[in-house]
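Supplied in structure tokens, the structure appears directly below.
A single protein chain has been removed from this complex, and every other one stays in its place.
The chains carry the letters A, B and C, assigned in the order they are written, with residues numbered from 1 in each.
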């Protein structure tokens, strides 16, 4: 069955709430400005579980993030939606410094199974304050699961897993530019435990390592590389950033000998840095060329759409990065 | 003149406040639990500029961080001390999403020359909530200068530069374990613009890339490597993480062919990842072995001091990491 | 008020033409607040606006020309396409930085006011913000600091969702914010408060003149809650034109507002109320009103068209302005 990413989220929530009465839903809407599509995807869900839905809330990201931790400590399994990811910064004290510490600091006696949801990313006109991609920042927080799936099926499977199975705190990043994308998926797909990457396209000349919105862009680049340059690119969708499936990445690069990391975070200190470092540590002898890093430029996000595009990751830039790497040059 | 790191900070503040009436000092004390030593280092300073000192403040990190941005917008040059770095998380909305955006988002018309000071790091019994090292997280924020000097002289020079010359927002990380360390420095040292690393010890077999508290540990490891293993290690003190002096790092590794990044951040997504990625992109062909990453383990910080030591970066672990790299093995 | 209204109706037309880059906000029905506050402000004062900034800027004297260009992200705006609708700034008018994070402006305004006081500068600081700000913790940290440091700060809280019949009172039914009387909170911190009907521009002007004067004299914070009733076009996520653009002739009963606008226009629109009172007092004639309106409409049309013709900023300008040059070097 074809399903949109938004519908995948709605279905995961619907099924999880049906299966598990401890699941509650808090916070803001999940579809950004796609109100109509969100309403359609969620039709019925919010009514069906009305007494477990707390979506009419004040503008109080810290308070809500903290309340979600508390709810998880008391035996709830809360999903808190921030809508726009940038607002998650307000909730960093609980998200970074409460939830991920609970299990460890209590010597394994308690845990905080809370799931935070946000639309990460550059969204068109969001300018500097509404376009954050916080996954790299949060990656430096031990004890926090970070998910950034790229497809409807994975969004469904991972979110449902978080709500039903995980006993760790999780941050789940969706992306405005993915919400309406469709792929084959259905409610019968198995739960998807965190920590496993997916090879989205097999190839043998070069590995493109992507996550979230950069996956479809890397796939488009792989098409262009094949069609225009006769290059066979393997595309890896990381899906979960913490825990990271380093083995899949390393194995692929051992095979292709070339790697370009594709990342919507700013380049410096981005997810791309961790992947490149992992390869430099674990696959160095297999690398035939410098690791390319195609990422958002190290500038705040500008408002104007052509400027925004200029500093963003595009299939074109990925193609250029791949070609540079294949020629043995650094990509920037 | 021998000077402690604390004294370097005090002297920078004293001289900057004398030279520039727009400098104000806000927030909490700067020396953590070293009250007596802090009082001695700052003797007189707080009285001398009493009307520009706002150190009796509520527990309101967000409010203070925001107020500091506002003060800088209105023509002040504030220094805001958080004391313990973990509390800076409360101030992330202004620190991450206001100050660094001002210059860019106003098209270069305004700027926010605010300096945030904190004691970063693992401090002995701080447990999970009081031991943060936030420099890697903040590295992914364009427009934010990040300083983490290791010596009294650099602390003095960089802090004074921030207070007098910089027109960009800056986060300055000191470290409890550095505050009492002494080195040659005096008030006549030149201002130290951000963005330049220092070669703390020259060597030719391997490059150890460190910052903040890992610099003395890397130097100790270099001594041991020389004495016990006949290895000549070059030690680089990054001093400023953003902007990063990649050239100094790359040049050194081109020369030695071996690199170990030494970092008190958690390993995954730490500063070490950015440095390793920079090398994998820009110096790959010169690398004779995988890049070693010696960093704090990916676990929250435990309370017990022997557990804390177990997961921390020590000279021993750096020596082991260097030897592994020299043998061509990954260091972990 | 009329210039603001016509500017924002112009924004709705731009939106209709599909050329605004993204979500935006209009302050239709809140114009009196902007006009009264900026009327009471002086040149050296510093103002912080928010995501709903058009009124504040125009009332402060900003030119609709660059404002349209800014809204469109074009050259000729104030930021060369970098800031845009959520970050409308005018440093030349004492509006150096605009945040769109709900709540952040309050502590920033406090810090600015601290500098004004500490450097003995002329000028107070004025912060405009919505009622939603009081749901954010930053507000409380900010007002506590304002009270602690005793800084010259005027907090203008635009409570823009008050039902018509409650507008002249000082309490509302709790929604997501549980305090029934907003002013109770700053009062608890020892900050003087006033509450006023935002449809009453004359009353607003008198009050704001007094408040700003008091803050200027006492160098201490003040909190004003201005209560307005939501414009029917502001009920959905995206603003829309409720029925029709304002026709000032409704003031003399020539034609009628569309049904969805009628009650609001009659009871809650500060602009129509003001026009009606001016006419009733004989301060202006219908002809005056029509003539002024036509001139403003022409000015808006021209500003809008010139903004639309304005070029996109060059792509590589995206890489500039990250780092400010060091002190004294620029």
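One rule holds in what follows: contacts are C-beta pairs under 8 Å (C-beta built on N, C-alpha and C of every residue); 3 or more make two chains touch, one makes a residue touch a chain.
These figures come from a predicted structure and were not determined experimentally.
J.: Quick check: which displayed chains does the absent chain contact?
T.: Displayed chains contacted by the hidden chain, ordered by label: A, B, C.
J.: Give the residue, chosen from C:135, C:197 or C:321, that touches the chain omitted from the document.
T.: Considering all chains, including the one not shown, the answer is C:135.
J.: Check the options A:79, A:102 or A:318 and report the residue that touches the missing chain.
T.: Considering the complete complex, A:102 is the one touching the chain left out.
J.: Identify the residue among B:169, B:203 or B:300 that touches the chain left out of the display.
T.: B:300
J.: For the chain that got dropped from the picture, name the residues of chain A it touches.
T.: The missing chain touches chain A at positions 21-22, 24, 51-52, 54, 57-58, 60, 62-76, 78, 93-94, 97-98, 102-113, 142-143, 164-168, 193, 243.
J.: In the whole complex, what residues of chain B lie against the chain that is missing from view?
T.: Within chain B, the residues touching the omitted chain are 33, 35, 56-60, 62-63, 86-87, 90, 123-130, 297-300, 302-308, 310-311.
J.: What residues on chain C make contact with the chain left out of this view?
T.: 135-141, 144, 147-148, 174, 176-181, 184-185, 187-190
Heads up, the rule we're going with is that only the chains that are shown with their structure count from here on.
J.: Of all the chains, which has the CA centre nearest the overall CA centre?
T.: Chain nearest the overall C-alpha centroid, as shown: A.
J.: Where the CA atoms of chain A average out and where those of chain C average out, how many Å apart are those spots?
T.: Their C-alpha centroids are separated by 37 Å.
J.: Give me the residue numbers in chain B that touch at least two other chains, ranges are fine.
T.: 93, 97, 104-105, 142-143
J.: Name the residues of chain C that each touch 2 or more other chains.
T.: 79, 81-83, 87, 99, 101, 137, 322
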